[in-house]
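Only one protein chain is missing; all other protein chains are in place.
For subunit A:
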Amino acid sequence: MVRLQSIKFIKNKEGAELSWLHTMIVIPFIFALFVPFLYKFFTPRIHTGWFVFIVPLLLFLSLLKYIPTIAEGKTVYHSVPWMPSLGINYTTYMDGLGLIFGLLITGIGTLVVLYSIYYMSKHRESLHNFYVYLLLFMGAMLGVVFTDNVLVLYVFWEMTSISSFLLIAYWYQRKKSRYGAQKSMLITIFGGLAMLAGFIMLSMITETYNLREMFNQVDVITAHSLFLPAMLLILLGAFTKSAQFPFSIWLPDAMEAPTPISAYLHSATMVKAGIYLVARFTPIFGGNAEWFWVISSIGLITLLYGSINAVKQTDLKALLAYSTISQLGLIMCLLGLGSAALYFGYGDEATVYAAAILAAIFHLINHSTFKGSLFMVVGIIDHETGTRDIRKLGGLMGLMPISFTLTIIGSFAMAGLPPFNGFLSKEMFFTGVLNASQMNIFSMDTFGLLFPTIAWISSVFTFIYCMILLFKTFTGRYQPSKLEKAAHEAPLGMLISPILLASLVILIFFFPNVLSHYLLQPALIAILPIFAESGGIDVKISAWHGWNTELFMTLGIVGLGTFMYIYLKKWSGVYGLFSQRWTLNAGYDFAIERMERFSEGFTNQYMTGFIRDYVVYIFAVLIVMLGGSLWLFDGIAMDVSNDAPISLYEGGVVVGMIIAAITVPLAKSRLTAIIAVGVLGYLVSMLFVIFRAPDLALTQLVVETVTVALFLLCFYHLPEFRKATVPMRFKLTNLIISIGVGVIVTIIALSANSTRLFEPISSYFENSYDLAGAKNIVNAILVDFRGIDTMLEIFVLTIASLGVYTLIKLRLAGRD
């Protein structure tokens, strides 16, 4: 309770009205409401995608307007109180980092929607579902990157997981789709929950939910004992989302989603949410050895794991999935290495490592462009040939020349070759790991050399799978007999999006410093606030640095990579040596199967199907919880000094009630029992009359009458009433339970009457006419003072009646 009071709604300086930034996050959600209607009224005349297309386009264009502001080093901050009593505000914040992500989400979103218009058939697919999920994702993802409140961030974060689940299971008729969807859901939500725990720890340390305010308390956080647990939990969220080793196993299975979704969620945006999270929290955790080691080593392992596994894939999308894992590892590793800059504080040494952060953001953008276009091309191949299996494909160069060109651009960029943007960021990555190997802190002098070595090996494999992607698909022999359709080039509309992305790949190569000035430097400041004064770091990105180590590394990659690609068949048998039984996937499947069996067994233990047992659980819990807390908190009290004396009438009625109550369990026939229950009810209403509560008496009478009528209706259905010979154990349990409940309820009633913790509420009753304009206080309580209780009660009533209705009607339907 103390915490809740200490977190007071923080008044922001800029005013509390809804801003355009707030609206932007909400627009996709609102538009999603209209999508089903648009689908219903315009299908099949107009593809629903054309309506949806407007949303990301509009958002993208309006985000472009922020670029000059952000490039000047300013930020945008707006706050609207949402649940002020809990310290939760809908606070939006935009800095360089958020803007890059916002542009990626809306920009790639626009292209993906455009692409999907041609990819998803308007005659066969349920487009309304598709676009509703897509818009949900878009809004949630914008929420993740533009919010400043960690709890709001968490909610949006989980919404991206859920929309991803829905999209992976879009073709839910397929078993593999359901499997992949479940896998991604389990892994990412697990990470999300861990992240929530980390957020809560952070807010316990700092007493705020706002990121901005946490940044001001870095010293407090670092000194706190919860520092390490909070850090690891948040990283767990980031690693599961960004498919880092060993959580990467969900991403290849997520490829069951339609290809536009794979291009959008599972390569360009959602899987980068983990990257975003790490970057966002670098100002808090950066500069610590643990943060540095965990992120850079996990990133490096993921990079190696992904690239080695990608080479053995035969499905083009699976290949791209593993390559995405590996590239995400690369970015993660760079963020880890760059965080060392915060250890040094502002200065020349920090600048060296800050370059790694710059490279991370740069590669993030580059990856989205080339991987997005590659996914779209693979989608085209799948769409036009009917398969994605490289063993069946080949010789498509002449048939699909545009796709071929696009694949060259995409895969060469991915392999890190000039003149494509991947070359620049790959070189910067090598600079980063080479600098890291020179580092003399965090015991890097011992392990430093591992970084460039592993990075180089992974890059060789990256080169190999890029060549596989390109040459196995487009060169070699064309095998029409193995394809479902005769291969031909895709329609122009489908090609526009990948062409735009591919041209970006080339444009960025020639003008990297424009991008750097407007987007990368502001983002760098957001990640490493120590550079805010100087407006970023003085690094010019250029294609030619002279004959330095990085260039020789690249040359070595091309040489060894080409050699290994040519002799691929000779050595690919190595993969077979690794037993399938010990893969991560097998472990996951084993764990899932075991857990399912365990929970099934456990559930069967107590879900017996006997109402008697359930009632026992319910009442046992009631006795234990209420009795326990009464005893623990010493709440038992009895004070009758304020009570009115008991009159003869009242005593008589109570005695009658007791007799009626005892009659019920002892009755020989069911009719007697029902009548006894009725007597009990009518006597209660008599008590109400004595206490001058005509409303209650009236209600009780009617309720009693209706209940008896219902009983009579049910009478017909009940099995024959017999005094079954129940074992002693049952009788004893029943006795204990019934006496326990009675005793507990009585004690609670007496204690509640005898303890005055709060102001008496009788003043409300005395002034009901002034307060609610009603002379009847019962009604004033029902509709006004405690109106929310009544509202929830009628909710419960309605739901209960629907329950009765469905139980009976469904059983009838099942019988037919």
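Odds and ends about this structure:
The rule we apply is simple: a contact is a pair of C-beta atoms (placed from the backbone, for glycine too) under 8 Å apart; a residue touches a chain by one contact, two chains touch by 3 or more; residues count from 1.
Here is the rule we use: contacts and distances are computed from a predicted model.
Considering only "Na(+)/H(+) antiporter subunit B", "NADH-quinone oxidoreductase subunit H", "ABC-2 family transporter protein" or "succinate dehydrogenase", the record for the omitted chain gives "Na(+)/H(+) antiporter subunit B", by its UniProt protein name.
Although one chain is not drawn, the whole complex shows that of A:33, A:702 or A:761 it is A:702 that touches it.
Contact with the chain that does not appear here is found for just one residue of A:68, A:480 or A:694, A:694.
Counting the whole complex, the residues of subunit A in touch with the unshown chain are 694-695, 698-699, 702-703, 705-706, 709-710, 713-714, 717, 772-776, 778-779, 782-784, 787-788, 790-791, 794-795, 797-798, 800-802, 804-805, 808-809, 811-812.
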